[in-house]
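Mind having a look at this structure? Questions to follow.
With one protein chain held back, the other chains of the complex are shown just where they sit.
Chain lettering (A, B and C) follows the sequence in which the chains are written, and residue indices restart at 1 in each chain.
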Amino acid sequence: MSLGFLLRRLLLAIPTLVGVAVIVFVLLRIVPGDPIAMLIGPGATPADIQKLRELYGLDRGLLDQFVLYVGDLIQGDFGVSISLRQDVMELVLGRLPITLELCLAAIVIAILIGGTLAVAGVYWRGRWPEAGVDGVSGFILAIPDFLWALLFILFVVIFAFSGLPISGRLSHEIRFDALTNFYLLESLVRLRFDVFGSVLLHMLLPALSLALPLSAIIARVLKSSLNEAMTQDYVLLARVKGFSRIRIVAREALRNALVPTVTLTGVQFTFLVGGTVLVEKIFSYPGIGNMAIDAVINRDLPLIQGLVLTFAVLFIAVNLLVDMSYAVLNPRMRHG
Amino acid sequence: MSAILDIRDLHLDIVASRRRNHILRGVSLDVRPGEVHGLVGESGAGKTMVGKVVLGIAPPTAQVTGGSVRFDGGEITHMPDRARRSLMGAGLALIPQDPMTSLNPARRIGDQITDVLRLHLGMGAGEAGERALALLRDVHIRNAGRVVRQYPHELSGGMRQRVLIAIAFACRPKLIVADEPTTALDVTVQRQVLRLIKEMQENAGTAILFVTHDLGVVAKICDRVTVLQAGRVLEHGPARRVIEEPEHPYTRALMKATPRYDRPGDLLEPVPPALVDELNAAAAAYDRERAGA
Amino acid sequence: MAELAAPLPTWRRMAANGRVLWGGGFLLFLALVALFAPLLAPHDPLEQDLMLQYVPPFWAEKAEPGFVFGADNLGRDILSRLIHGSRIALTVAIVAAFAAGLLGTVLGLLAGYLGGWVDAVISRLVDIWMAFPAVLLAIVLVAVLGTGLHSVIIAIAVIDWTRFCRVVRAETMAQKEQDYVASAVTIGLSRFRILVREVLPNVVPLLLVLLTLEMGIAVIVETILSYVGLSIASDIPTWGGMISAGRQYVHQAPWLLVLPIVCVVLTVLALNALGDGLKDTLDPVMRK
Partner (left out) sequence: MLEAEDLRLSLPDYSRKPLFGPPPLVDILKGVDVSVMPGEALGIVGESGSGKTTLGRTLVRLYKPTGGRIRLGGRDITDLDEPALRPLRPRFQMIFQDPQSSLNPRRTIREIVAQPLHVYGMITDRAAARRRVDELLERVSLTAAHADRYPHELSGGQRQRVGIARAIALEPTLVVADEIVSGLDVSSQAQILALLRELRADMGLALIFISHDLSVIRTVCDRVMVMLDGQAVESGSCAQIFAEPKHAYTRRLLDAIPLPDVDPDWLRTASIVETGEDLRMNIKGSIALVTGANRGIGEAFVAELLERGVAKIYTAARDPSSLTASEKVVPVKLDVTIPGEVEAAAKQCGDVTLLINNAGCNFNAPLFAEDAMANARTEIEVNYLGTLSMIRAFAPVLEANGGGCIVNMLSIIGRVNLPALGSYSASKAAEYSMTQGVRAQLAGQGTLVVGVMPGTVDTRMTPGGETKPPEVATAALDAVEAGQEDVYPGGMAQGVSQGLAADAKAVEKEFAAYLPE
């Protein structure tokens, strides 16, 4: 892997981030409706309103506001949330671990389900399991994450399945004085298996909702690239060498099929992260996605800004990881 | 001397979306131990399919509808997969057509040679590694020690074909199917590779079924030749006889259609359409007769 | 080989493809339902009758005749609301997908065909767009623009043009390398004419497939926006709005949630099937 390649990708991320910041600024300054008006009761005097406008810098010209905004961003200052009256950076960083843990759980589930389906489909090529895999993945794919979330809730409600929680992150009966917001990790380190189990259980349905559509995509892409790889000349040669089918799939085809799969999974993973916005809301899961919807409804400009930028950084990081994984998978990328 | 490969009256159809195409119409040929047997024909003649049937890698849409393929005395036409796998490598091997796509891009050259040694000859990693180096030296790769650590994309086309030849000869098979092994190469490299194949073949005493469309290549490397057209054998015999005094009008026509720089006076004569029509009609008549029978 | 039989014309291959048939058939059915909604709906979708609150659908014991799928928390007829909801879903699907497709295709064609700085600028723009969480951006956009059909359509087009742009750019670049483009140059066609007359027709099949898939996405995004209460005015029935209400009353009347979800899923399934079917029938012109 050439360091230059990575460095170039990193540098390219900078203008992307700047672009995101500019668009967020423009978008949020043309909001009709005064966020300040929502912030205070009907009894406030014009002087009070004016004071608040000055506090949030909303009384200046657009250009001044932009300069101020960029300057703040560079210093890592995202401002103060209007609705929650806390530092945005603190708020977001506080909740981010919750969403990160959820997304990681989701991608693990998605890879497990998708990978199993794909390999099964390729191994039993041309027989009924393959058609079954195609049908199942097509069906899963047609239902977006938030509908899965609702369907799971429906399922739990109809069958009165009380064992599966459908809201929150940790059972109210458990007391856990966390040092960080990485409950899953922290409970493991501190050997609080009651906490670990409860967090995992609360995470199950939201993570599954997020994972299912991605798992279907992984199943499809991996299966078709495996099938494609299985028609290559080097696979033919491996057959002539006398290797068994399972060994050919594993040794010859899999690694070559992973490159397109990883590319697509990377892009789709960002959609999964974006999906937390609704899924967390539906399951009252206290991550940054949930926070985002409230921020929009409350027209909490600084908070929206902070959250959108956080998501953008997250997405760019995922894409960088994907780029790096190419080098591991494809020897041709290691030089040059 | 009994043949190492004996194909008798082989019939094969391709069945795709309810249509049945006859590809091989009663092909018979035999390859004797230690000879290079040319199987020559134009595209669509079915020559590649013969090689695939021998190796057991015909596509799933292909159906053998008659005849037999015997290898080293044993019937292998409808051999089950598992039994065939033990035959591959050690008994039968392939030199493929396209060196650019026939090596796995994600695996080192060394691993792609040692895996077959370990599978069939039961060698350990160290022994197989040594043997791979020796094989690469046999195919006149000068820097074998470095090449085993490289990936296919780091080698030129000619080098890759040398590696593939090394793989084919790795387990000293009795028969190698060479499927247009030099078609994808430049002429200067082609000559080197042809010589290499001949040298390896003579040293190991291996028989080769050499599939090609090029009468020039046949003339240079083959001991005997079978000419195929529309899935039927038109003529066969010693290479010198077929090249110098072709019996069948089609073979003669092919010779006349082949351009040669040393005879600028000769005008190229395309294969007469009437002859092609006649042969196709004969093939169709054969199909009808067989369907009726 | 003997003379090849002429392959079936494209439309015949489509008609023979099962996925095209069921996807297209279902969409045609949906379009007719939407078109004749006022005639087909047994009740006024807005008519409230608290006597009918939570009437269950026909399979339950306490079902009310005339209310096949029951009634909601305000006693409105579910079936009528579903029928009327199809109008918004289809309108958004068609208009938004075409808007996104037009924007993305034009930019993608230009980027892929012209290359150079045009490509650099457009590609950078796509990168920036891809760095936004789509759902959140849609919600923010509608919040900014104000609710309404227009806002929903604009939001979807503004967000999803990148899907078209990326794919069309890549395909255009691939087509540009084909020799038929070089040969068009040698017979004197102008740059613009080559793009429109030679390259574009070869991109169209892919575009049709993308468009179909995008319509499915538009249906989903509209549902999401309705669900968070940011789509259309609340007095117009939408599937997303019904899902949102269903979530609220899920403990009292679970079927309120089931039925609109089924509608959304069926529509998306049909669109995906049509897209996949088109991919199979339009693609194999010759790429062997």
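Simple rule for what comes next: a contact is a pair of C-beta atoms (placed from the backbone, for glycine too) under 8 Å apart; a residue touches a chain by one contact, two chains touch by 3 or more.
The shown structure was predicted, so the numbers you read here are calculated from the model rather than taken from an experiment.
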Of the listed residues B:Ser2, B:Thr61, B:Ser156 or B:Asn203, which contacts the missing chain in the full complex?
B:Ser156
Missing-chain contacts mapped onto chain C:
4, 6-7, 178-180, 182-191, 198, 201-202, 285-286
Tell me where the left-out chain touches chain B, residue by residue.
42-43, 140-143, 145-147, 155-156, 158-159, 162, 186-192, 194-196, 198-199, 213-221, 239-240, 243-244, 253-255, 257-262, 264, 267-271, 276
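Note that in this section only the chains that are shown with their structure count from here on.
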Length of the line joining the C-alpha centres of chain B and chain C, rounded to whole Å:
52
Inter-chain centre distance, chain A versus chain C - centres from mean C-alpha coordinates, in Å:
23
Write out the stretch or stretches of chain B touching chain A in their complex.
55-57, 60, 81, 84-90, 92-94, 96-98, 101-107, 115-116, 119-120, 151, 153, 164, 167
Give every residue of chain A touching chain C within the complex, in rising order.
12, 15-17, 19-20, 23, 27-28, 30-32, 138-139, 141-144, 146-147, 150-151, 153-154, 157-158, 267, 270-271, 273-275, 277-278, 281-282, 289, 292-293, 296-297, 299, 304, 307-308, 311-312, 315-316
Provide the residue numbers of chain C that touch chain A in the complex, in ascending order.
124-125, 127-128, 130-137, 139-141, 143-144, 146, 216, 220, 223-224, 227-228, 243, 246-247, 250-251, 254, 257-258, 261, 264-265, 268-269, 272-273, 276
